[in-house]
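Reviewing the structure listed below.
A single protein chain has been omitted; all remaining protein chains appear in their positions.
Chain nomenclature is as follows: A and B, assigned in order of appearance, with residue numbering initiated at 1 for each chain independently.
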Amino acid sequence: MNKILKKTLVLLPVALLAGCNFKYTYNISGLVISGGEQEDLDDIEDAGTYDIKVWVDDRIVELTKSQIGQFVAANGGKYTINATIEPVGEEKAASSMLQDVQDGADLFCFAQDQLSRLKVAGALSRLGSGYVNAMQEEMVEGAVDAAKINNEVYAFPITADNGYFLYYDKNFISDEDAKDVSSIIAACTKDPSKPRTFNFEARSSGFYAASYFMATGCYSNWELDDESGKFKSYDDNYDSGNGLIAAKGLKELDKKGVVVSDSHASKLGESAAAVISGIWEYEVNAVKKLDEAGMLGCAALPSFTVDGNSYHLSSFDGYKLLGVKPQVDPKKASVCRKIARFLTSEDCQYERFDKAKWGPANKAASQKEDVQNHKGLKALNEQHQYAKPQGQCPGSWFTALATTAKAVTANSTDAQIQEILANYRAGLPELLDSD
Amino acid sequence: MAQQMSDLEYLKLNKFQRFGLKFVAFFKAIPGWFKNLGIKIWAFLKRSFWGIVNFFKNLGLTFWYGDWKTKVSYFVMGFGSVMRGQWLRGILFFLFEVIFILYLALFGGHYLGRLYILGTVESTIGDDGTIVYGENSFNILLYGVLSLFFIVAFIYTWYLNIKQNRIGEEYEKAQKKLATASDDVRALVDKDFYKTLLALPTLGILIFTILPIFFMILVAFTNYDKSHFPPQNLFGWVGFDNFGLLLQWGNSEGASFSMTFGQILLWTLVWAFFATFTNYFLGMLVAMLINKKGIKLKKLWRTVLVFSIAIPQFISILFVSNMFAEDGIINGILGAISGGKLFIDFWGEAWIARITVIVINIWIGVPYLMLVVTGILMNIPADLYESANIDGASAWQQYSKITLPYMLFITGPYLLTSFTGNMNNFNVIYLLTGGGPKVQEYYGNAGKTDLLITWLFSLAVNDTNYKLAAVIGIMVFIVVAVLSLVIYNIIPSTRNEEEFQ
Partner (left out) sequence: MATEKHGMSMSKKKKIANTASYIALGLISIIWILPFIFLVLKSFDTGNTGVTRDILPSAWGFDNYSYLFSSDCNFLQWYFNTFIIALFVCVIQTAMQFMMAYTLSRFRFKLRKPLMNIMLVLGMFPGFLTMIVLYQLLKTIGLTGDNAVPGLILVYVASSGMGYYVIKGFLDTLPKSLDEAALVDGANRMQIFIKVILPLCKPILIYTVLTSFMGPWGDFVFAYTVSLGSQAGMNVAAGLNSWLSPANIGAHFTHFCAGGVIVAIPVMVLFMFLQKYYVEGVTGGAVKG
């Protein structure tokens, strides 16, 4: 026993050291791209050598690397850029930036709901009218608004695909069924030998539950105090006649075991017949397999019916943004903004769609034929007319809405629903304080 | 106790009565404690006062009566030591002084000077994307505190340096030989070997535990949150305002913070109680099963359980958490068995989630307890059981009369530490539920299975609300300390450590 142990202890590190020749796959510090002749187009003289750190999702690390190379090439060798590109996804980028703005990335990708936090923490700066005007021109409608706080723009829209839509399995759900929540649920239970689920996270997530309320015309607008980054007031009508209709519609999702409150498109083709999720699940292999079999359906969200009236589910228009950290060196600040503008340009956004299936926020790129024909993006596009912009709101507002949705779907009567909505409203002032 | 009844009477009681008696006695003793505490504090103050007076008196006298070497040593540390032949000590003293002065002049002094206000110059961001960094409150507080630590260390060393001179003078008068450098080195591996051994561990604790804790305690008295977030913004002192939030009940602003704190504290205690005792008794049961006479393959059973300790928790718990998801493996199995009728939303409902975490915690904790208990079970004298067998005692009687009392006696302190450990059991809760289900009525996105420690974590990391996280941290400390104090005074087996040697 002892001998074996000794051998293992000695051999283990040796084997490990020998077996692995390590590549810093993503960390390409030392990538130096330069050459060509100089072009003088800019108002500030910013030619030079820069170390730039970029945080993007690991799916587009390699792509971003080559795009920064394109940027250097396009500028005819004016810049030498040592780019370090690290795979920090949108959900982690914001908290890592907050943890250490100074050592954080110079350019980073994040979801729009983090905008106000990042702005208050000094991780973003206001963009001048030159950039804003150009973006208004080039980006799809609503994209620039997503980067706005109190009418000032703070970041560059990089995708317009952060919303959600309906994936469905055509073996179980016909295109006609997919138009209505009740018929989807009915289709799931049609064949008792093959029970399927409808995965819709509205029961436990405010992000999805809002679909019902916004569909009936409810709104919840929160006003941010520019200085403190805290919310100072709100205008909310979820506790209203329209809210009651929405809540009644939501009640339909209480069929536990049939309606599952998650958003895993990976269950499609196995236990789920329909899933409401985003484009980020499109490349999951379960979805791909279904697509190859010709049985994948993608559509705008379905409608729901209350008291004979039908309402098309709404959703949030989701955008991902590219942020530029304020720099001590004005030259570097200028270069970083130029890179950000380049990375969000038509060609780069289209390339990102081509290689990683990210939906462009750039108007021209989104008009291209293959973008228009992509099943998932097409569904998002159809949903777009029903979608509402996701303004800045406290993170705990989603919790409040989830609490409400969960209570509504727990066998509530109409009277109880009214009470639940009243509780929701009564709790709103606390959100101002707590976020 | 002794005044109220004789030892004989006490021995006649059963253990619950004894326990009750101790419990009552404990609370009766509390006023006495406070009295004692008061006396002690007064004595301490008196002692400190005279200590300080003596300190300065000694300093003055040593200076007044000291020779010129001593006098120079007041300003150039180690001078006297070097002149008296103790060059190693002298050089070390001198080096320390140089480092201290350099530190203050080049680094620490600036922060120390701003500690009272934590900075006044904010960062400004220009429209061209540039930033001019102002003062950083975080760094001022951190390095200010570090400088304070350094100053205390310096004063102490300076005092030692002077004491050395006094001793040196006395030795010179008595014509005794002073310890040379080689004597010093020899002492460090022999008589004073403990100083050598302790140097590194205590330095590490000082810088990486005491300094950070000191810092975080101070943060509880500032407004460090997302609106006052360095390096972009400054934070400043606010006194006891944050603690005031804990005392606000009713409809005033901040009420929901105190309500949430109360609820989460309650659940933390409930959780710690069940997590500790379910593990304890079930672990004991499993250990007894395995160790039962006539059971074969003991090693196999044990190994199977130990298996789960060997796997890093974040893997096993995260996986188990996914198993219990609404659409996870467990519900898949339940559905298959019941034909789709049975369905449990494990993480969705407060009470189901709470029970589920306790049950899964059994899975996590029992193997460990089984090991602990096995070792102790073997130590129970076998003749106790033999005589019980002869008397015809049933298995239950043997358990309740022999095994359990013995176990409780031996593992009393262990139970206490595992209770407080469970109160701070971050991994299990964070990885299983992330604190959820989250509810609107709780402050700051807290959930129904959140413990104080996980709530603190999400306040700090997700909401960057460090001021309240620090307040909660201090409250956790107070609760743990008070509980430990109370329980240590009740349990029987707080033994004298010298007993073994």
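Structure notes:
Here is the rule we use: a residue touches a chain if its C-beta (ideal position, glycine included) is under 8 Å from a C-beta of that chain, and two chains touch if they have at least 3 such contacts.
A quick note: this is a predicted structure, and the numbers were derived from the prediction, not measured.
Contacts of the undisplayed chain with visible chains (whole complex): A, B. Looking at B:A174, B:L247 or B:I390, the residue that reaches the missing chain in the full complex is B:I390.
Checked against the hidden chain, the listed residues B:F27, B:F75 or B:Y194 yield one contact partner: B:Y194.
Screening B:L160, B:A179, B:M216 or B:M259 for touch with the missing chain picks out B:M216.
Residue in contact with the omitted chain (choice from A:Q70, A:Q136, A:N237 or A:S271): A:S271.
For subunit A, the residues touching the absent chain in the complete assembly are 1, 4-5, 8, 12-13, 16, 20, 22-27, 55, 57, 86-93, 96, 99-100, 103-105, 263-267, 269-271, 280-281, 283-286, 289. Where subunit B meets the omitted chain, the residues involved are 138-139, 142, 186, 189-191, 193-194, 196-198, 200-202, 204-205, 207-213, 215-216, 286, 289-290, 292-295, 301-316, 318-320, 322-323, 325, 327-329, 331-333, 363, 367-368, 371-372, 374-376, 386, 389-390, 410-414, 416-417, 420, 424, 426-427, 452-453, 456-457, 460, 466, 469-470, 473, 476-477, 480-481, 484, 497, 500-501.
In the analysis below, only the chains that are shown with their structure count from here on.
Across the complex, subunit A meets subunit B through its residues 44, 95, 98, 101-102, 117, 120-123, 125-128, 195, 197, 199, 203-204, 227-230, 256-257, 260-262, 264, 267, 271-272, 324, 326-330, 333-334, 336-337, 395-396, 399-400, 402-404, 406, 423-424, 427, 430, 433-435. Chain contact summary for the complex, subunit B toward subunit A: residues 123, 125-133, 226-227, 229, 231-233, 253-254, 256-257, 325-327, 331-332, 335, 340-341, 343, 345, 348, 437-441, 443-445, 461-464.
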